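Reading through the structure tokens given below for one structure.
Every protein chain except one is present and positioned as in the full complex.
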Amino acid sequence: MKKIAISELNSLFAAIAADRKLYIPTDDSTGQSQFTIWEEGSILSRNVNTVRSAKDSFFPQVENLMGFKVTGKQIELIETRDPAESFAVFGVRACDVRSFDILDRVFLTEPVDTYYAQRRENVCIISLACGKPSETCFCTAFGIDPAEPKGDVTCWMTGEALYWQPNTEKGEALTAQLSVLVDADVADIEQEKAAIRATAEKLPFGKLDLSAFGQGKTKELFNRPEWKALSQSCLGCGTCTFICPTCQCYDIQEFNNGKTVKRFRCWDSCMYSDFTKMSAGQPRPTQTERFRQRFMHKLVYYPDNNEGIFACVGCGRCLRKCPIHMNIVKVIKTMGEGTK
Amino acid sequence: MQRVKEKAIELLRSGEVSRVLGWKTGEFFYDLTPAVFESVEEVEKGFVFSLFSGANLSKYLIAESKKEGKIAVFLKPCDSFSFVQLQKEHRIKRENIYAVGIQCDGMCDGESLRSAGCEGMTGVEDGESLTVHTLYGDQVIEKKEALLGKCQTCKSKRIVDFDELIGQQGEDVPSDRFAEVAKLEAMTPEERFAFWRTELSRCIRCNACRNVCPACSCEKCVFDNPVSGVQNKAVADSFEENMFHIIRAFHVTARCTDCGECSRVCPQNIPLHLLNRKFIKDINELYGDYQAGADFDSRPPLMDFRMDDPEPSVIYTRGGAAK
Amino acid sequence: MREPLIPMIGVVTNIRVDTPDVKTFRVVGLDGKKPFLHIPGQCAMLSIPGVGEALFSITSSPTEEAFLEFSIKKCGCVTEWLHAMEPGQQVTIRGPYGNGFPVNTDFAGKDLLFIAGGIGLAPLHSVINYCRAHRANYGNIDIVYGSRSKADLVDFEEILNVWCKEDGINVHLTIDNAQPDWDGHVGFVPNYVKELNPDTKKTVVMCGPPIMIKFTLAGLMDLGFDRTNIYTTMELKMKCALGKCGRCNIGNKYVCKDGPVFRFDQLDELPDEY
Amino acid sequence: MQKIGVFVCWCGSNIAATVDVEAVSQALAQEPGVVFSTNYQYMCSQTGQDLIRDKIKEYGLTGVVVCSCSPRMHENTFRKTCEKAGLNPYMVEIANIREQCSWIHKDKAEATEKAIILGRAAIAKVQLNAPLQAGTSPVKKRALVIGGGIAGIQTALDIADAGFQVDIVEKKPTIGGKMTQIDKTFPTLDCAACILTPKMVDCAQNENIHIYAYSEVEAVKGFVGNFKVTIRKKARFVDTTKCTGCGLCTEKCPQKKVPNEFNLGLDNRRAIYIPFAQAVPKVATIDPDYCNMLKNGKCGVCAKVCGANAIDYKQQDELIEEEYGAIVAATGFNPIDLSKFNEFGYSQSPDVVSSLEFERLMNAAGPTGGTLLRPSDGKHPHTIVFVQCVGSRCDGGEKGKPYCSKICCMYTAKHAMLCREKYPDTDVYVFYIDVRTPGKNFDEFYRRAVEEYGVHYIKGMVGKVVPENGKLKVQASDLLDNRQLHIDADMVVLAAAIEPDKSARPLATMLTASMDTNDFFTEAHPKLRPVESPTAGIFLSGACQGPKDIPETVAQAGAAASKVIGLLSKDHLLCNPCTAQPDEMMCNGCSSCEKVCPYGAITYIDKEFRGPNRTTLLRRVAQVNPAVCQGCGACTVACMSGAMDLKGFSNRQIMAEVDAICK
Partner (left out) sequence: MQVNKEWTPTIVAFCCNWCSYAGADLSGTNRLQYPANVKIIRIPCSCRLNPMFILRAFQRGADGVILCGCHPGDCHYTTGNYYARRRMTLLFSMLEYLGIERERTRVEWVSAAEGAKFAATMNDFVKTVTALGENKRLEDLRCKE
């Protein structure tokens, strides 16, 4: 266990950023926080969480896959992959850290997505315990401990100091580079942890009943009438999907600038009407089916294929940001009541 | 506010309407969801009209008014502008709608409270000022500070079209809603460019602004249409960010009622209303005052002209700070 | 590490016109060799940069060592482009994708009944020729194939001149409406299957338009077939073909990875979204 | 994907001198879809066209790009060529590498590069072209002539003679126009009335002609072959079917102080009047501005004296709707307002008159009974000064017109000659800038005025006319002798410039016909299509297109008539296939497009569509009438969803061109 005074945070960031890019949450002009590249003068945000999740670090919204040059009947393939470079993300909350496991199970299973894998290998995740969880937080429902986030390094912030606990080899290696850190006692943060856990106890959805969901519940839930009412006012926008740390659907598109064709992937949302639309037909013709797909995937299909692990980490972003305030908690509660 | 719920019950019970479009209680005090209620029981259980009924319900009428039976809808003054504009564009079947106008003193939502400094909110007491209960203690904030952006520059308390009114009919109110636009206009082009880059670069192209907008109700949006030439799912670069928002603002020019929903729902807090308002301001200045949705008869300025309209070169001479 | 999304470049060496709206494209790698090995029923992503990428089932049999073939019906942007191109055109190709038919396990030693409608013959073509090549491993082969008209029968030459002439293969052709130069069966596939009254022990492999599948399946059920013995192959919108992009997700399956070949009892387990 | 052939034209050396045509055809051969590319000396020649035709067949081309002169020049030529080869004519695109490239650039490399880019844009566009079929629309076999002067009369007579129905709309109570006011005509000096009135009577008697006199065009809708015109028949307060034209009422009417416009206000008429003896139709009209009965209900004399009981004080304007296949504008001209020309004293002295007023003063039916008398004192003038180019050929002047009014030189020669002939004791001076007499027997006529009649022609401008002691002091300069002249004249006649009638501008707007800055109607082509407006189905007759004398007017009137006859003799017209077309699946039914359509081509229907889960949806969608749509594309931009697109200039095609140019 190491520590550094809060007043010295800047020197810590500078030290980390010495040989790599460092992303930290900073407040934007509207007071919300975003992961931004640290530079001299960056100020760590005190918000509970960023608007966008930390998945951007490995799975950016838009990513060039490759390029092509077409001349007559000839096609030439152009490599467009960014060179591998190591980077660190500081201030990842417990929920987002868990989301990486969920994404890994998609992108790192065969056939491995090398774009994702490359970034995943090169990252050092420095997590940060949640001092002041929001009422929208419900990570504890998924067995996540906001007081003890995972990651290569775990940090805690008290009034005076930032405590630093490397968990992995990568974390240790980074720690070794950081001479600004001084030794600290593990016991120093027990009080902080206890306080976080005490707050977590009070979270309204901290003990959300998930028993209606999980492996093998497809038949039970798929045709339930509640879907219609739940999805009724869904606008079909992609806000929930794009800010969700575990949503990973993507589209592959091309951009032809007249000289070369760039094939890129970008986030897509199963909430969009054209997600499954084919010239031949549309298997999910209304928003009800599309809405259902999103939640069934997170709460049933994903657990089906992943030993019961839910593809939700309780970060609460969708609770805050859905334009019509429909969210996974309402779905879980409504369906839960319906199946009782 | 209870009267609104009572009216919903009364309308359903009397058989005047078969459905009611209103707001449904959420898990918190602030997360109301627009919903269609089909029975008195549903209304009694879930209907609520409160300080957090900010969502503009009129867009839902495009689909709902085409269904069997009559639907009642509750419209705040700003919503009623959208309601009228949609009627002008033949998008809703008025005969299937029973419109109840409700007066409004401004709305809040969770995000507006959060930006006023509340975190961990568990309850609220509405009064002269708001007392917000949080996990970390109570907080008292001025109501004005907690109001939605759109309510802070409310343009009218007039309910343009309704079958019945709850509360008083209001009037257009003086508002300084163009002050922010004017402030931007007064900047140098470089400053303006920097301002918009900062704002628009946060866009994640979630389409919330588009999908919530009552004017953005095309059967198929150009941005979803592969043959439109502008289709794109992602903000691939700065051009796409600009393009999307310019085209979107242009497409709602003279149709935007300035209901402010776009800015309310933007997860990234981009002040999108400043784009729409710029067009409104320009139209007012160049072609005479026009407010979409304020009446049934006026001709939309982009579908109209005068022989002596100013030439496009007017923008070269108006300068940054347009008068 | 090889990135599965990055395709290889292939060359279309031959284009055969099958029907007014179906052409068969022969694709080899830049080295002139077959791009990759596959099992019957598997698919590949073909694309023309700037036009788009789409998944097509491989029509040629794995036993064909020199090339891959794709029979493609004109029905969209990519296919239209493919139909307009000329031999020598390069395309990008990646694959093989999907599970393929259990030709060496479940099918082995069985009597097989292939039922196809229209372009639905394309994925079955590969299986049929594979089974013909490994004739000893399979019992009798019955093929019921129907189309709108004689001109719309894909691979008509091969069916007539090769399949029909082989022992142990019975080909039953049908077209929707009578026409002067047709002396064969006239009528829809589901009815024809019922008329033929096949042995319910046969393993059925079926592919065609959804409406045909629906009624043929009902007919087979009536005849007493077991759903565990009927296979089909599915088509959904796909982008990555790697089971990641989420598009072809139905229930806990990804059609591109876990399919496209499904037994009907497996499909019964899935939500009805296809 | 099209199979495209590219044909680069040298246009002799017009293109080839500044554009490396070989390089262009080679570069364009590399473009996607191009299967053949060549260049040739003259693509528009028969050999060039044969080349295109052969290659279409040889290569099975589905699209053709010709890099040549402006499409305004030869687009149709090449379309026809392709049509003959079996290719849809709308699969042709022209890259304009002459007017917009070789002729404006000197640097060969630069011009060649630009030509390649323009070719690429055309190729990119043709990739997205679709075969278009021109629809047909029926032709209403009836013509409308607007204006009943000599131009309108001649046009109507010619059309009627060919067997077609024709209506004349004349805003005055009688047809005849300016020519009725003219005394004699140059260069033959025969009496205008003698040659005009028989034609007027012909009009009235011709079964195929219907005259709407005292009427105006109120609204025009529709398009070539199918115009719908609303005509406002102004109230005459006289039942024209009863009025016998006896003229008794015009003698008994107590209101005698109405300026007589027929005599240009030089005398008076009554409130109920027949403009002149030979008026057609010869019926009385009550002037509502002066009639006491209409103004304050106190009179009724005319009703009392009318034996035919034709007076109807309650008569209202009548709106008549009529359909026409063709419309001829024959709205004529007016002399300009001379009150601005203070230097000539027009407003100060009644003895300064315009030429048309002079015409009335010479006319037997005029205010003086044909004796030339000074308006001021009724005395015979002994010295008359004619001033030419009053308001004509004024450069940038606010008062005048930049153009030559064309007729003044000749009628002034006529006036001068007549003066000298009738009153040999008068001195006649003509001040001119130039004398322009380029017509048959015109110069001879002018020379007679000078040589035989002794008219004093002086090259120079009159600087000032000042009335003084009953005389008009004329200050002028003689440019040839380079001296100042002072003439004490009894009368000054100003040859006022002529301008289009004021009604022409609003009419042009209704007709969607274009006008030049002087408000003369623009012809479709200044040389090759002089009597047609660019707007299909609108034809031009007489001075509304530009200043003309009578023979020219009559010639043009006949030409316009023959064009109308050509149009009306067709049963159907081919429509422009480049029309707007809505994609119903995307249409919102919001009516934006309808609001900007100048032709009313867009209507809406409620249509059933398949909704999700086997439901049906009733949606309001736009429909375009391709016969009415002229293809401007205003609707395509008004349409938010992009449902409305323009065939031949589709969104995708234009964007493809943009892409190709910006590449």
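To keep things simple, chains are lettered A, B, C and D as they appear, and every chain counts its residues starting from 1.
Quick note on the criterion: a residue touches a chain if its C-beta (ideal position, glycine included) is under 8 Å from a C-beta of that chain, and two chains touch if they have at least 3 such contacts.
Because the structure is predicted, anything quoted here is derived from the model rather than measured.
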{"item": "In the full complex, displayed partners of the excluded chain", "value": "A, B, D"}
{"item": "Absent-chain contact - pick from B:E95, B:E128, B:D176 or B:E311", "value": "B:E311"}
{"item": "Candidate in contact with the missing chain, chosen from B:M1, B:A63, B:A179 or B:A194", "value": "B:A194"}
{"item": "Touch criterion as defined above, residue of D:K106, D:K257, D:K314 or D:K527 at the omitted chain", "value": "D:K106"}
{"item": "Chain D residues touching the omitted chain (full complex)", "value": "23, 27, 70-73, 96, 98-101, 103-107, 109-114, 116-118, 121, 509, 512, 514-516, 534-535, 578, 596, 598, 630-634, 636-638, 646, 649, 651, 654-655, 657-659, 661-663"}
{"item": "Touching residues on chain B - with respect to the absent chain", "value": "181, 184-185, 189-196, 222, 228-230, 236-240, 242-243, 246-247, 249-250, 253, 275, 278-279, 282-283, 286-287, 301-307, 309-316, 318"}
{"item": "Hidden partner interface residues of chain A, rising order", "value": "255, 257-260, 262"}
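The rule we apply is simple: only the chains that are shown with their structure count from here on.
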{"item": "Number of hops, chain B to chain D, where each hop joins two touching chains", "value": "1"}
{"item": "Chain whose averaged C-alpha position falls nearest the assembly-wide average", "value": "B"}
{"item": "Chain separated most widely from chain C, comparing mean CA positions", "value": "D"}
{"item": "C-D or A-B, whichever has more C-beta pairs in contact", "value": "A-B"}
{"item": "Length of the line joining the C-alpha centres of chain A and chain B, rounded to whole Å", "value": "30"}
{"item": "Centre-of-Cα separation between chain C and chain A, whole angstrom", "value": "40"}
{"item": "Averaged-CA centre spacing for the pair chain C and chain B, given as whole angstrom", "value": "51"}
{"item": "Sites on chain A at which at least two other chains make contact", "value": "70, 251, 268"}
{"item": "Pairs of chains found to touch, sorted by chain label", "value": "A-B, A-C, A-D, B-D, C-D"}
{"item": "Complex contacts: residues of chain B adjacent to chain A", "value": "26-28, 30-36, 55, 60, 110-111, 114-115, 119-122, 134-136, 198-199, 202, 204-208, 210-212, 224, 232-237, 261, 264-265, 267-269"}
{"item": "In the complex with chain C, residue positions of chain A that touch it", "value": "65-66, 68, 70, 73-77, 81, 106-107, 111-115, 117, 218, 222, 248-252, 254, 256, 261, 263, 265, 268, 270, 275-280, 283-284, 289, 293, 296-297, 300-301, 304-305"}
{"item": "Chain C - residues contacting chain A, complex", "value": "1-7, 9, 48-50, 52-53, 75-76, 86, 88-92, 235-237, 239-240, 242, 244-247, 249-252, 269-271, 273-274"}
